[in-house]
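Certain chains of the assembly are absent from this excerpt, and the rest are unmoved.
We just call them A and B in the order they show up, numbering each chain from 1.
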């Protein structure tokens, strides 16, 4: 496979990483219809853990079968498929080599009573990722929670172990808990802070939610105001997140959140593209509709990203 | 031993497992009167830990002797016998090779003061399972408890270690603690969620209680209602649990709960069979009656399962 100039340039930013880790980043960046463009579209299916099986797969029961998601990701020409241990194990052999997989290392669930300062359980290991042939590991942190430092220290160990055996790490950075308001979880300042800390912790790919124009922290607001940091449009806000990710030296992708209309999803993708973001992670909006509708939507998103890739 | 087509098909679902682990799943599936049928009937004796010796064995004092249960499981033609460390050690040599055993790794007890967010103590190791010649390990989780994440992380380590040396893991998934009501512990949505998380954590065989038609979580209830998920009959509810177990890619067995009449137990077995469940774990309803009555009842349950196996 000839790696494109676009991808080579991205790989050069991971200057401290070994060739194995860079090769796996390249595997993801060269996969599917966006292969070589420097853009990414990832299918994550960890909602069974987060919200339970019926809320996740009730609307499209084909999704109860783990093979369904592998096949969807392959057929839609996506960059990678991310899921927890059991779900990957249930298809890892049937789809060996068919699509880069990301082993989601930790998960929360809605039965858990701790809401104020949440954390997640780590349910897999780097050894699992290796034996399942994964291209990366994924890990969620909750900046703002009183348990954030513990999450960060576990992440340190996982990143180090993964990196040493050639696996990059995707960090889901979701502000939550502590003094944060619900609005604050997606505030411009908090979201940029969350993305920046993931980079400082050594993440190769950062995943955050799309930020709103809200500013949560008083001390931060002063700087946004005095320095006149543009936050008016979604594309401007995406550009600020990219800046917080070492000024573009780290890949950053955005999640779509709950189920919504196709127009909204495509508008989001255009803003991500225009702000210089590297792509999307689309879960519920993919697998909670019929396979055909999902393929149509994912194809349309890919078209947006290819537009100016 | 010639492995049946039925069992081969089941083994194929464990596509990421090594041959050693598959061989032990096969040992259990090929054992006893249900051998080769894809159905299972397991005798678990951990009530001495959970409720104390008198409440467990007072009604049938022969059960104070650990050999009694081994012999009962053999004579009834069951698939496997599950018990804590000391109980297995007390008969492991006398019954070596006579029946597949499952080492129950953790246990709770009724003297323990923590009731709101319970956990269990891990009282054995994978090395113990190996030196005792066990065919699997067993582990209980309490989804809903504030201690669930710790239980899940210990399970991760045990599954990984067991799997690496060819031992499958049976997960008892019992929702309990936190915000759950007593009714909620066996609610359709919660039970399916508990089964699904066990699968995501990497369980080979899941054990849950039979679900009621109650729906505990408001967000889940919306989906059950809007998607019209059938929950009216016990067989329908069993079918939903099977769906939550990777659409049948993971074995799932059901527990009978407290002592009850024979008719009720056989009705349960028919519903499990008709809903596509893989069998039962019958403890107190086996060893708290006389040996003869127990053999009669277990024989009748096996007949139900053989009916359409």
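A few remarks follow.
Rule of thumb we're sticking to: contacts are C-beta pairs under 8 Å (C-beta built on N, C-alpha and C of every residue); 3 or more make two chains touch, one makes a residue touch a chain.
These figures come from a predicted structure and were not determined experimentally.
Here 2 copies sit in place, and the number of copies making up the whole complex of this structure is 5.
As a working rule, only the chains that are shown with their structure count from here on.
Note on chain A versus chain B: their Cα superposition corresponds to a rotation of 70 degrees, in steps of 5. Averaged C-alpha coordinates give centres for chain A and chain B that are 36 Å from one another. Interface of chain B with chain A (complex): residues 13, 15-17, 117, 143-146, 148-150, 152-153, 156, 160, 175, 177-180, 189-190, 192-193, 196-197, 199-203, 217, 219-220, 223-224, 226-227, 229, 240, 243-244, 246-247, 249-250.
Those residues of chain A lying in contact with chain B across their complex are 48-49, 51-55, 58-59, 61, 64-66, 84-94, 107, 109-114, 119-125, 127-128, 131-132.
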